[in-house]
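Only a portion of the chains appears, each positioned as in the full assembly.
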Amino acid sequence: MAAGVKIEKLSFSYTTDKQVLKEVSLEINPGEKLGIIGRSGAGKSTLLLHLNGILNGSGHISIDGIKVEKRSLYQVRKKVGLVFQNPDDQLFNPTVEEDVAFGPLNFGLSCEETKKRVRDALRAMNLEGMEKSVSHHLSLGERKRVALATVLAMQPEVIAFDEPFSSLDPEMVVQLIDIIQKLDATLIVVSQSLLPMLACCSRLAVIRDGVIVADGTTREIVTNRELMKSSGMDLSFYRELFRDYF
Amino acid sequence: MHISDGIIDINVCIAAGAVSIGLVYLSGRNTSVEEIPRMGMMGAALFVASLIHFPLAGTSMHLGLFGIAGIILGKRSFPPVFAALLFQSLIFQHGGLVTLGVNSINMGAGAFAAWLIWKSAFMNENIRALLAGFLGIIIPVLLMAVEFRLSGYGRGIVYLFSVYLLAAGIESIITLGAVRFIRKVKPGLLT
Amino acid sequence: MKHSFLDKYSNLDSPVHRLDPRVKTVTALILIIIIVSETRGALFPFLFYIPVVAVLVAVSRIPWSYILKRCLIVAPFILLTALFYPISNMLASDYRPQGQYNHDYMVGLSIFLKAYSALILLILLTSSAKFHNLLLGLRKLKMPKLIGIISALMYRYVFLIHDEILKTNMARDSRTTGKLKMSRLKVFGNQSAMVFIRSFERSQTLYNSMLSRGFNGEFPSMSKLSVKGKELLLPGVLIFLMLVIRLANQNIQNYLFN
C-alpha cells in the first residue's frame, strides 16, 4: 500500500530572523520514490519533519487526502514513518528490541505479529543477535540501522528517510538500496550520498535556501551540470577519482 | 530535606498523601501533549540534581533546583516534583514511601512559591531569579519545621534549619546563573 | 546511575522476588504503615517487628552486606533527626521535668527503630524487583496517569542526562590541553547548563520520535503482569501476622508492665 503526499505553499522559520522554508510545494504520487537534494542547511530535514506534524509551518500538507493538523496526527503518524537524520533523536528505549517493537505495539499489533516484524526488520538491517543490546551503546552505524529498523517494522505507507546512507558501510548501502527499491510505499529520501540516491529515486527535487529550484526525473536533474554545480552537487571531482581507480 | 518514614506523625503523612494526590490531578489538569516531555525532563533533572552532593556546614547537601522547576514549569511543577521524589524514595531511599506526600508538598510548595515570584513582573529578572532560588529551598524548610513541630519535636528544631539558609543562598546563585544562561541560549524555556 | 547498581540483586530467585510487583508494593506499604504508626516511644514492639523484617531479608536471599550498605546512604540523616528529637526539646527554653527528658530519649530511639525498619523494607522492595517492573506495577495500580507517564519518561531521561554528561565530559577533555586556562567556574557552569538544555531539547526530539511512532500516553509492553490467587498467600499471612503483633503487643505490654 502506498499513499500520496501533497505539500502546498509550506513556509517555516525556527527563529524570527530567518525563513527556512519558503512556500515549498511538492506533490508526490502514491508509490513514487522522490529524492530531495541540496546543500547542508538548505532546509531538507526541516521539510521532512513537517510530514508527520512534528513541525508546524504555515501552508497545507496532506497525506492520502488527510490534512496534517492537530486532530489528525495519530492517523497521519500511522501512515508516515520518519527516519531521523541523527539516530540519537530516534532511539529511546533501553534495548534494541523494545525500540523496534515500540511502533508496532502502539498501533495495536498483537505480540506475535510484533515479534515477527521485529525479527524481520532486524534481519533486514543485519542486526540479528543485537536484540538485547542497549541502543546507545552501539556504534553510530549500528544505531542508524536500528533507527531504520524501527520505521521499517511499522510498514508505513509513506516513508521519509533523512540521510539513510550515512555511516553505513558500502555493503549495507547496497542492501538498503535493495530494500528501498522493493518497498511498497511512497518514499521521500534526503541524502548527500548522491550515488545511492540515483539507484533509489526515479525523481529528484533540488532545494536551495528553502526554495525548490528544480524538480524532474533523476536523469534530467543529474545530467544538468549547471544546476548540479550551482546547488553544491558537482560530481566531476568524483568522476576523476573513479576514472583513476577503476 | 527528605523526610524518611517513621520520623513524623503518621496522621500528618496520610493527610499529606491524600492532599498530594489531589494536587497532582489539580496541577495536571488539561495538560497538553507538548507539555509532557518537559515535565518528564524536569523530573529527571530534579532527580539527577539530588545525586550531586557537596559538603556544606559539616553535612552533605545536594542541589534542589525547585526554584528552576517553578520558573520553567510554573503550575505544572508539582507532578514532576512528586515523580522525582518517588524515584528518590525507591532508588536511594531518600525520603520514604509513606512520607512521599509530605515531601512532595514541601518541595512542590517551594517550586510554586518560586513561580509566583518569577511571574510577578515587578522587579528586575535577576532579582526575581535569586529570590525564586531562595524560596525554592526555604519554603520547604519552613514547612518541614511545621511538620516536625506537629509531630512533637521541640521548638529547638529551628536551629537545625538555620543550616539551610546557606544552602538556599547557594541555590539562589545557581538559579540566577541558570536563568541568565537559558535567557541567552533557549529563552523559550522560561515561562 | 548504572543498571547494574539499580537492578543488582533483582535477578535472584526467592519467594520475595517472585511476587508480582503490585502485590509487593502494596504489601510493603502496609507493613511500613503498621510499623510507622506504632505508638511513639514504644520500644517493646520492635522485639517482634525487627525479627519479622530480618526473616524477610533472609528469605529474599539478598545479602545483608548490600542492604546495610544502602542503608548507610541515608543513615546519617535518620540518626540526626532521631537524635534531634530530644535535643530540640532541650534547646527550647521551656522548663521540662527530668522524667520528660528520659521519655524524649525513648521517643528518639523509637523514631530511629521505626525509620530503620521502614528503610529496610523499602530497600527490600526496590532491590527485589527490576526498577522498571516496579514502575510498571505502580502504573497498573492506578497511580495517577500523569505520574505514570512522567515516571516512565523520567526513567529514560535519567539515562539521557547521564549520557549527555558523559558526552560533554568527553568533548571537554578531548580539547583540554593543559590546566584550564579559562575560569573553571565558567567552563563547568557552561557545561552543566548545556547538559541541562541539551537534555531538554533531546527529550523533546525523542518525544517527537515517540509520537511519530504512535505513542499516545501508554507505554506498550510485551510482558503482561498477572496475579494468581496463591501468590497472595505469603503477603496475606505476613500482613495478618504483623497486624496481630501490632494489636496484641499492646495487651502483652500492658499485662507485663502494669
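Going by the order they are written in, the chains are A, B and C; count residues from 1 in each one.
We adopt the following convention: a residue touches a chain if its C-beta (ideal position, glycine included) is under 8 Å from a C-beta of that chain, and two chains touch if they have at least 3 such contacts.
Treat the numbers as computed from the prediction; the structure is a model and nothing was measured.
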item	value
Formula for the whole complex, using the labels of the chains displayed	A x2, B x1, C x1
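Operating definition for what follows: only the chains that are shown with their structure count from here on.
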item	value
Centroid distance [mean C-alpha coordinates] between chain B and chain A, Å	43
Averaged-CA centre spacing for the pair chain C and chain B, given as whole angstrom	18
Per-residue overlap in chain A, given as positions that touch at least 2 other chains	none
Chain C residues counted as touching two or more neighbouring chains	160, 206, 211
Residue ranges of chain C touching chain B (in the complex, touch as defined)	1, 6, 28-29, 32-33, 35-37, 40, 70-71, 73-74, 76-78, 80-82, 84-85, 87-92, 94, 107, 111, 113-119, 122-123, 125-126, 131, 134, 138, 144, 146-147, 149-154, 157-158, 160-162, 189-190, 193-194, 196-197, 199-201, 203-204, 206-207, 211
Chain A partner contacts - residues on chain C that touch it in the complex	132, 156, 159-160, 163, 202, 205-206, 208-216, 220-222
Complex contacts: residues of chain A adjacent to chain C	49, 52, 54, 73-74, 77-78, 80-82, 84, 88-94, 101-103, 105-107, 111, 114-115, 136, 150-151, 154
